[in-house]
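Handing you a structure now.
Missing here: one protein chain of the complex. Every other protein chain is in place.
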């Protein structure tokens, strides 16, 4: 379903080529100052235009249309919309006949009986990640002391610069690994069953298009270590550990050390290279290549999205633990 | 919260040393034949006793106490309980003073203010995975044609036999990688936001103790491939792909090919090796070693648990799509 | 939270004086033809302008902005927005100083710490019922054979015409009783715990502003009957009953007879009569009268809203039972 969260609760709407995409956030405390400018940095970090990302450029100015009054949140559901100004529908008509490999064309068609909005991947579009980024801006505001950051570790299995050069030389799309960290988390967020911190983060992370894997702490490398090597010795009464192989989560619960996880982003499905797929009308396998504006490396956009979804999860967990007041600032007091 | 699922919905209860652990399943169709024997194989696959698993042996006979009548499900919530016969509480008193590294002792204490049932890790215990296995047995029953299987790919980064020999020689605990596959899935399970197949599977997978990572299809390796290498060409009208690097999921939706994913299981925290941690009473860092019955390699138990949680997710998705009748067999017709 | 429903799931947004109010519906089957005209009759039934309702007139043309393509639903979340054209904010500034009796001024202020959008009651406004009506139009579409109707039984305790004459003569606001019925329901909708048909209907009914009570079948009158008088004898194999004192629900489950319930609508809080309340600044109790455009009898608008919320519940229950296909019409077949 299009909702996520228990107390800080988001709902996502829109398609690549509808009038707008948007996000509704229920449970936002009242009294939080909120300006269009608050979104600027994170939206810019996500936007296309740099080497390896699509030249399609939306203006991406958020319209905060409900839940706000006199530049402050009211406590009512917050709606943030982004207009879709820059639509070129004609690019997509071709893929009605030949479903693109590793693209949603085929599954969307079968799931929705042919009624899906196929333009720009419709509701599956990476365009919707702008909504996650916007919700992340709100979440970050209420997380106060907690600092969340994210960076690209590798592109095409190489140092990011090297990886991108490879992609451009090969005229082929590439993927990458992105890491996210959160500092100053309180001990005790998360539940043993079924809402471990990893459960909630991975749930929302796999809503980001193109994610193929996630690992916490040392992750898959943990399987090569002995227990005595992997275990994190506790060295003070606040729970600080000597090493942080667990990535800040033990038993599904934050342990007060830095939260660390990494995600694998697959190479963009829309590679400029020639590919094969079946033509639904002729029943023949055809070779074709994808035109249009597409990111060569979608991983480049992922860091700010990853921060956003992590913030969304943490804001919810902080509210569940009663660590965030429902009234951010009380005018009556 | 202790619930998972939308229509096929589980709730989990119990601690390592309470009278029993158990699972409640709501939404089970009525009229499914159900016998104690149905659980035997999967419970046996999970049980300790083999090389690398703990010698603690529970009898593990399920009591199906509600939702059943004349050996068939009634449509009311199903309750399955497992007695905890084999408790040795005394083992655990020590860890009240010295929280074990990478164990829940510390976080549970802080989260619950010192009131947690610390015996055998309480509600965090691996013992509770027996409940997941039991729910998996029910889920598998209603999944009919869909075949789910799981196997260990590596132990300690090596071939499983080799990895276990290493562990025994080193007298240290080890982890491993476990793979799960599901065949004959219909096209169209899962949602773009926020209930992708990967989102739901990873959500419940990270409820299994000791999981550190999950990847679908080629997973993290995807980040080293070009798009033209990674993409799966569609070669027939049923959506069969030439390769299956996507692991059967595109855009969060099953594409009719085999579902494939792998999880990283960390080395058991309770290694026999000497370790360091802080003593909460003396404030000093002490060296100590863990006694008691513990698995040297918890990954050995994971395959059947992984099948179970995957079945739980798939049963729910199949019900959501209306592909499983609420009355399994209608006596009135 | 601002969501309701399990498979057919609505989220509501907006305030009386925000740019728009709107509703998001997740889980709508794909392939349903949808036109602006489909909303016309029900929106008109709800609109003000008749005797006893406010002269404020919105144009009330729905914008279906997401989840639709080529005039058919796509299966993605449907967003329906209504512009708020006819706002007169100045009316409301007064009530910041003197919270109106039986109005939300006071509770909203305390709940949201003074940051609530108080104009026109903000998110509490009766304006938001237009969203419920719109969702009802969609729900009715997928309910096919099921016929839902609603009518006013009494105004001010009298025959409706008489009751309104009384109100106009007295220059005071009045309430009323509204009944809703649904025919052709299948047997078996609803759950014993906690989602009985009455539970779900009353849950959403009490979201309609001004509702003070609800009763099913003979309702409160049942308390005056003997069991032998109240019981409904079953007279055929389809479950038809001789009488229908139960209003079509037994044990929380539809029994195949007509669903019947009634709601009590209180007199509009905004009566033209002089009233008393405390002035928050002077701390003195003042006498004042409410200006502005208000319904003398809000009950007049309730029938179509009641049909709508009933349809929403029934559509959800029908989907849960697998009685409504996720693809309304399959283009591929």
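So that you can tell them apart, the chains are marked A, B and C in the order they are listed, and the count of residues begins at 1 in each.
In this text, a residue touches a chain if its C-beta (ideal position, glycine included) is under 8 Å from a C-beta of that chain, and two chains touch if they have at least 3 such contacts.
Small disclaimer: the values here were computed from a predicted structure and weren't measured.
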Which residue of A:128, A:205 or A:320 touches the chain not shown here: A:320
Residue touching the undisplayed chain, where the options are C:47, C:128 or C:259: C:128
Missing-chain contacts mapped onto chain C: 1-4, 6, 12, 99, 101-104, 106-108, 110-111, 121, 123-124, 128, 154-157, 167, 170, 172-177, 187-188, 191-196, 198-200, 202-207, 209, 211-220, 222-237, 239, 241-242, 245-247, 250-256, 264-271, 273-278, 280, 283, 285, 299
Those residues of chain B which, in the complete complex, touch the missing chain: 1-3, 9, 11-15, 18-22, 24, 26-27, 30-31, 65-70, 72-77, 79, 109-117, 119, 122-123, 327-333
Contact footprint on chain A, counting only the chain that is left out: 6-7, 76, 192, 319-322, 324-326
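By our rule, only the chains that are shown with their structure count from here on.
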Per-chain CA centroid nearest to the all-protein CA mean: A
Angle of the C-alpha superposing rotation, chain A to chain B, to the nearest 5 degrees: 180
Euclidean distance of C-alpha centroids - chain A vs chain C, Å: 36
Inter-centroid spacing, chain B versus chain A (mean Cα positions, whole Å): 26
Chain B-chain C separation of Cα centroids, rounded to whole Å: 43
Residues of chain A whose C-beta touches two or more other chains: 1-3, 12, 110-111, 123
